[in-house]
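First, the structure itself, so that you have it in front of you.
Now for chain A:
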Amino acid sequence: MIVLEGRNLTKHFTSARGPRGRLGRRPPVRAVEDVSIALRAGSVSALVGESGCGKSTVARLLAQVYPATSGDLLLRGEPVRAHRGAAFRDYRRQVQLIFQDPFSSLNPFHRVRYHLARPLRIHGHARSDEQERTMVAELLERVSLTPVEQFMDKLPHELSGGQRQRVAIARALAVQPVALIADEPVSMLDVSIRLGVLRLLEELAKESGLALLYITHDIASARYFAEDITVMYAGRLIESGPSEALTQSPRHPYTRLLLESAPDPDRVTPPDATRHGEPPSLIAPPGGCRFHPRCTVALPVCSSEAPGRTELGEGRWTHCWQAETPDPVAR
Partner candidate 1 sequence: GCSGGGTGGSGGGEKAPPLIIHAVDAGTFQEDFNPYHLEGVNFGTSGMIHETLMYFNKLMPGEITPWLALKHEWSDKGKSVTFTLRQGVKWSDGKPFTADDVAYTFQMLKDNPELNRNALEITGTEALAPDKVRIDFENTSYAKLFNIAGNSPIVPKHLWEKQKDPVTFTNPKPVGTGPYTLSKFSAQLYEMVKNPSYWQPGKPEVPVLRFPAYTANAVQTALQQGEVDWAGAFVPDIQKIYVQGKPEQNKFFFPPEGVVTLLPNLTHPILSKPEVRQAISLAVDRDKIVRVAERGYTKVAHPTGVPMPGGEAYVPPEYKDAAFKVDLAKAKELLKGIDPAKLKFTLLVPSPFTDWVNAAQLIREDLAKVGITVDTRGVAFQDWVSKVGKGNYELSIRATAAGPTPYYQMRSMLFGGLAEPVGESATGNYQRWKDAETDRLIEEYAATEDEAEQQKATQGLGKIMVEKLPTLPLFYSPSWAQYRTNKYVGWPSEQDPYAMPSPYTSPDAAVVLLHLKPAAK
Partner candidate 2 sequence: MKIKIGFGILVFFALMALVGPLLIGADPAATSEDGLQGPSAEHWLGTTQTGQDILTQIVYGARISMGVGVLSAVIANLLAILVGLVGGYFGGAVDEVLSVLTNIFLVLPALPLIIVLAGYLPQRGVGSVAVVIAVTGWAWGARVLRAQTLSVRRRDFVQAARASGEGPLRIIFFEIMPVLLPVIATSFLATVVAAILAEAGLSFLGLADLSTVSWGSMLYFAQNGQALLIGAWWWFIPPGLCIALIGTGLALVNFGIDEIANPRLRTVKVKVRKART
């Protein structure tokens, strides 16, 4: 069942960052363009893309941290309109975010208990101290921070990165959301402890029926933890499909490049040594398919017109003018 869906989401940042003010408006940053994405209950979807391509922006749009420039959000099929008030708060309650950096997502001044108790109180899940206590304990247990008593009164700096990320997850769970968006939840963690956190998220999706969006730049981990993967490039969606199919037979040249570039000691053939240039600027993105300047197989049409979505069956689709050709490189 689709719990949360974003349709044709677009986000242009017009307000200038930093000290630059109103005199002479700056051109907008076209961070996200025409992105549609759906999250299903009990399943993990991954959003993959290189740094700066707009993944976090999509996450924030979905969580309504800021409103989209255009596009719609649907929660359980119902369009979301409210931008303030109770309905809006209710929406936010249902969709929770987990941030990349566990070191900055917990307030260093508050104890674990406070972090978990506040959402319980705000949303009226806990009405007494006693109730609050048991619920906090439950939450900690759910994220495997045991013994519960010991963790409840710790300050964030007394926890390791992995433990903090678990607290952050517990806090998101405290509001009892239906969808959880994890924005690079493990990229700041050491390799050896990433696994635990990812497993926890996977379990939550499976067991509690949460809809989970796993955002990452590491396509290998997406292959392992998500049922389907959506690839993003320079603010636009590129390709999507079940994770195994997508990683093993990519259809879009960019996905292919991404897979080729990812370090992999098991690789049989060494990747070719052509230079691929830099990712484009989002202020003046390339016209047409945004990937065309780096694409080895670009056609003239690629630079003039953005390709529409081509359904490939089995839940796969791509935005590429050559989507019909199974493997343009091999040809």
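Inclusion criterion for the candidates: all candidates are chains of the complex that A comes from, given by their letters.
The rule we apply is simple: a contact is a pair of C-beta atoms (placed from the backbone, for glycine too) under 8 Å apart; a residue touches a chain by one contact, two chains touch by 3 or more; residues count from 1.
Every value quoted in this text rests on a predicted model; they were computed, and no experiment measured them.
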item	value
Of the listed candidates 1 or 2, the one touching chain A in this complex	2
Candidate 2-touching residues of chain A, taken from the complex the two chains share	21-22, 63, 65, 89, 92-93, 96-97, 99-101, 104-110, 118-119, 122-123, 168, 171-172, 174-175
